[in-house]
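In this view, the complex is presented without one of its protein chains, the others remaining in place.
Now for subunit A:
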Amino acid sequence: MTITHEGHNRARRRREARTGLAFVAPFALLFLVTFVIPIAVSIRSSFYRAKPSGGGLYGGGELVDTFVGAENYAQVLGNRLFWDGMGRVLLFGAVQIPVMIGAALALALLLDSLLVRRVTIFRLGYFLPYAIPGVVAALVWTYIYSPRMSPINQALEAVGGGIDFFAPGTILGSMANMTTWTFTGYNMLIFLAALQAIPGDLYEAARIDGASEWAVVRRIKVPLVGRAAMLAVLLSIIGTIQLFNEPTVLAAVNPWMGKAYTPMMMAYNSMTGGVSPSGAGPASAISIVMAIGAGLLAAGYAFLQRKTV
């Protein structure tokens, strides 16, 4: 009796595993094709470079993938263009992420407070820019910045001022504004959702104890949205590392920005031949160094966060 029961159980387990795997399989297969295999291919390709074979000193001959060891990595790590780009992205993130997350949190707290009644129009209006693709947003802002038709400069000129949004010293800020415009509302909605998940009893208890609204915000609301905020910062760091759309659009009207203003632009343009050394090998090496950098940043942030909380 026990034996057949156990056998029955085992068969049942096996059937359950088979069925479960069948449900996971389609996704797993495509995950393999679009994540695992490309990563493997790019790791391999980062150790190779297309070099002419046969031909003489001046090339010629066919391009053949040649193993070059760590040469591609050495060139990325030794390339000033790459580090300049990294520096810009880090500076961008260090300023833009706190401003955006702070603004999103402040707006969410205001909308969740007793101070306003009708919030739908604000909520929808703040979120609307998220519906506009990054490239299109960058295009619209680039025109808003452009010296000949900028409505901002029109207004500033009336009082004798004016900003050159495309100057080397300001363009990073102009770009940060684009990103802030697009993503603040999105992050605000995340915080608002987290705030609204806080049980009302907590507030009531605090108020009975005589806590002011400000104390409720500081002692209850902010700590309880901490997890959501940490996730939002983490995702913003990951987003900033791959900054591409905004600088690419800005570079279309500001050629001085070059083809490697951010590391992601550099990777793309290495692949398509706009940045030398070009080709799959160097482009893969840039991507991998960036992925490692992103991982280190994210891990560092998570570690710091854990230590301080």
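Note that in this section contacts are C-beta pairs under 8 Å (C-beta built on N, C-alpha and C of every residue); 3 or more make two chains touch, one makes a residue touch a chain; residues count from 1.
We adopt the following convention: contacts and distances are computed from a predicted model.
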- Name the absent chain by its UniProt protein name; which of "Cytochrome c oxidase subunit 1", "Transcriptional regulator", "Zinc-binding metallopeptidase" or "Carbohydrate ABC transporter permease" is it? "Carbohydrate ABC transporter permease"
- Task: Would you mind spotting which of A:L124, A:A167 or A:L296 touches the chain that isn't drawn?
- Result: A:L124
- Task: Among A:A11, A:A94, A:V136 or A:A167, single out the residue that touches the unshown chain.
- Result: A:V136
- Touch criterion as defined above, residue of A:V76, A:I241 or A:M257 at the omitted chain: A:I241
- Note on the structure: The one of A:A11, A:V33, A:A94 or A:L296 in touch with the missing chain is A:V33
- Query: Where does subunit A touch the missing chain, residue by residue?
  - Reply: 13, 16-17, 19-24, 26-28, 30-31, 33-39, 41-42, 45, 103, 107, 110-117, 119, 121-122, 124-137, 139-144, 148-151, 154, 181, 184-186, 189-191, 193-194, 196-197, 200, 203-204, 207, 213, 227-228, 231-232, 234, 238-239, 241-242, 244-245, 248-249, 252-253, 264, 267-268, 271-272, 280, 283-284, 287, 290-291, 294-295, 298
